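Not every chain of the complex is shown here; the ones you see sit where they belong.
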Amino acid sequence: MRARVLVRPKAGILDPQGQAVERALPALGFDGVSNVHVGRLIELDVEDPERLPEMCERLLTNPLIEDYEIVASAQ
Amino acid sequence: MSSSTSSLEERYRQLGLTDGEYARIIERLGRAPGDVELAMLSLMWSEHCGYKHSRRLLRRLPNDGPHVLMGPGENAGVVDVGGGLAVAFKVESHNHPSAVEPFQGAATGVGGILRDVFAVGARPIAVLDSLRFGEPRSSERSRYLLDRAVAGIGHYGNSIGVPTVGGEIYFEGSYEQNCLVNAMCLGLAPHSRLIRSAAAGPGNVVVLLGALTGRDGIGGASVLASAELVGSEGGDQAKRPSVQIGDPFTEKKLLECCLELLDRELLVSLQDLGAAGLTSAASEMASKGGVSVRLDVGRVPLREPGMEPFEIMVSESQERMLCVVEPERVADVLGVCERWEILATTIGCVADGDSFQVLDAGVVIADLPVSVLVDDCPLYDLEPVPFAGALYEAPAAVLTGSETPAETLLALLRSPNLASRHPVFEQYDPIVQSRTVRRPDEADAAVLMLPDSSAIAVSIDGNGRRVACDPRRGAMEAVYECSANLACVGAEPLGLTNCLNFGNPEKPHVAWQLVEAVEGLALACEQLGVPVVGGNVSLYNEAPTGPIFPTPVVGMVGKLPHAEAAGRLGFTLAGDAIALVGPFEPSAVGSELSKLRGLPPVGELPVADAARIRVAHQAVRSRVRSGAFHSAHDVAEGGVAVALAECCIAAGLGASVLLPNGLDPFGEAPGRAFIVSGPREALAPFVVIGEVGGDALTIDGLLEVPLSELRDARDAGLREWV
Amino acid sequence: MRFGIVRFPGSCDDIDALQAAARVGEAVLLWHADHDLHEVDAVIVPGGFSYGDYLRAGAIARFAPVMAEVEEFAREGGLVLGICNGFQVLCEAGLLPGALLPNVSLKFVFRQVELEVVRAVGPFTGSLGFDPPTHPAPPFPRLSIPVKHTTGRYYAPDDELDRLEAAGQVLLRYAPGHNPNGSLRDIAGVCNESRNVFGLMPHPEHAVDPLTGSADGRRIFESMRSHVEQHVLA
């Protein structure tokens, strides 16, 4: 199965990347954008999706600073 | 070329071959080339690999010297630095890839020059970068290119653990649509580890090391490096698929792996894969060794399914090396590679003769004489025509000429070409490997300690605006200035490398710039006795508005006996006397001030008296080494006033001076003169102009500016754009 | 006194650390793929970009075979120093509290910074030779040491930070105005509860010789040596 892991900075932790994007957009004429956060997207084929949470906890994310969400991929 | 519908003419023209060149191929082969052969030939005969418009010219450059171990022709030049050690170095351009994708373009530029250096068996110990962009004030794209190129250079150098110890940046309108990204690398090797790229030993095995081969930069050499970027449909749009991604982690393992293979004497020869990938690497190795090579594309490990043989042969995937190994050593080689987690695959063999055979599943799909690939590329004579009048637009005026000298000095310190490079260098690691005795901003050249506590020094220079005014003298000044920079730290030149960044050589006035600049380089090298041990050429750097400033970039390496005696540019002691050393008859032509006043780059540069320049450099070098001079700084852009300000800012000390009668405080004549400080007795033989002390720079009868204002102006200049 | 310096694929400051440690003791390299610490008295996890820093800095390195031995060694009270990337690895491995996030500038930064020694006690800062050794009141004694990293912003939840400070686990802070990366509470270096594992972003191994910058960092290696000589070898 093709799976997606969406990794985002934990709420409350300063996200300078998100802020940089938020600052840059109006300058390019894109208004009405807020609450921007930048994280990581991991896409992979897994034989045993059951083990995905474990992979996330151990390697793919750092639970102290990141939240994650596993979604079955569109493809 | 996979577009099988297109006619033969369309196909070879798409590949950058002219009708005449294609006819020559048929004549040499006595038959029409197959698809794979055509792809290989088109790249080997491209400007980038074939040096069609520059090879004859380069013969003018002197390359013999007492210290030279390897000259032009190898992947990097090599000079002896004593103690059984040698230093390899080379500068290379990655201009067009950087214009397309500045971060990856600059990063892979660094990756490529590192491979050239460890290809000769040297451990890379320093990187320098030479950058040219449009005006940051007026051009958002130039700011973007600056930001991303700097990040890319830092990304590769920092990640692989090679310090970036120096460089230079200029901003000029002529680079707006054609930025320059040149990277220089120095490597250190025991003589015993030096290796050449010549393949040898029929029956020996050809082994491919490193990254998987993908569809990276297919046709890069002929499409990216040899065509006018802007000419192609939609500019960079057309180039998009061929962007290469750098992987410094893989290169770090590849580097350590190759050095271990060499330390264990397991290799016959070694060669990096650069432009034109396997095709160029294997044919160069065969040509230099006077042997045949046979490669099986079926054995090349691929990153993508369904790659065509021609794609495999010309792929420019990064982080790959090719080596020749004796059959009985292959197992050991594969063992070392496994330990370093480096993929190693036997893909072919060396044979007698003069043929480059490519097989696919046992079937010969290309069979070309090596000599046709490497030697028969047509060499074109340039048709230089001196250019009368102003070839380049006048820059926007920042100053009217009515400013006070103090205002003028501050404007110069604030101008992006002269301002502090700190915001850029702060993004580079200059100290990894623990050799760095002088970091950027501490001295005019970077200084790196050697095991016996002697040191080498390195500097890179090339002011395109002055070369635009006067190609011959401008190029000579680049050599003088490098030598002057080395003198400031007490180093004696051992050799130089250069990168010739020019416009379209088929244009007579560009051809003239090129011929004159090479003549200037050659003359200055002869005058100072510095051999040219290597370099690179980047042509067709053009915008619709015309060519870039002719930009020969010179990188010079020197030696000093005692690292701890390395000079500094900043004053060191209040009460020290200040002297102006060297034959100095500056002029406003081509100066930064003339630019700020909106004048175009035209006019004759001041003549230089080579004998007196040699004497001045020697005088500074010896007194820096002996400690008689406490500081030394060459007078370059912005003239004496700016040089003095820089000595003060670096020291956090003021100075008060009286300039010799009639000396233009902002006039320029790079590479000739120095501002030095030291005890009065030590400076007695020279023109003493003042004294260190106080918290302002005072030039008698001209200006008095507090140190803090000088520093703020110099710090602000680039900070606001980075 | 024998230092072991871990070498991962992608370590860059491993040889620098080796040479720095060799100035105060014996020093050997420890290969990432080995399950062997070669009887060293202290382990240094050096700087660089182990495994390219891909995914997260230190995330992959922390699973290298040798790290299992290092964790064991640390649990038994052995001295472990993590420098820059090594600090990131030790945090990822859970040997040190907190995590390191991208610099607020989002850029790599090289800078010679001033550090304040908040606690001059214990194996790593004990013999920095400051008086009084514990909780000196401002002005704190200072060290001049370079930083060079892209991911050096120290982070831990607020309550955790309070706990660390109360427990005296914050050993080094960036001096006022010297915080190069946005680290919370200007934290430059922290140790674990039992004080035998220490991580810092600045590079003491690049401050061991005035000729190449400063010699202040050398004293951290000297601290480790005297601790080992007094408490382990003695």
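Order of writing sets the labels: A, B and C. Residues in every chain begin at 1.
Simple rule for what comes next: a residue touches a chain if its C-beta (ideal position, glycine included) is under 8 Å from a C-beta of that chain, and two chains touch if they have at least 3 such contacts.
The model shown is predicted, which means the values in this text are computed figures rather than measured ones.
This complex, considered in full, has protein chain stoichiometry A x2, B x1, C x1.
Convention: only the chains that are shown with their structure count from here on.
Averaged C-alpha coordinates give centres for chain A and chain B that are 40 Å from one another. Computed from the mean C-alpha positions, the centre of chain B lies at a distance of 37 Å from the centre of chain C. Chain A and chain C have CA centres that are 30 Å apart. Residues of chain B found to touch two or more other chains are absent. On the side of chain A, the complex with chain C involves touching residues 13-14, 16-17, 20, 40, 59-60, 62, 64-65.
Against chain C, in their complex, chain B makes its touches with residues 151, 154-155, 158-161, 247-250, 252-253, 340-341, 425-437, 449, 563-564. Residues of chain C touching chain A in their complex: 55-56, 59-60, 63, 92, 98-99, 101-106, 153, 155-157, 182.
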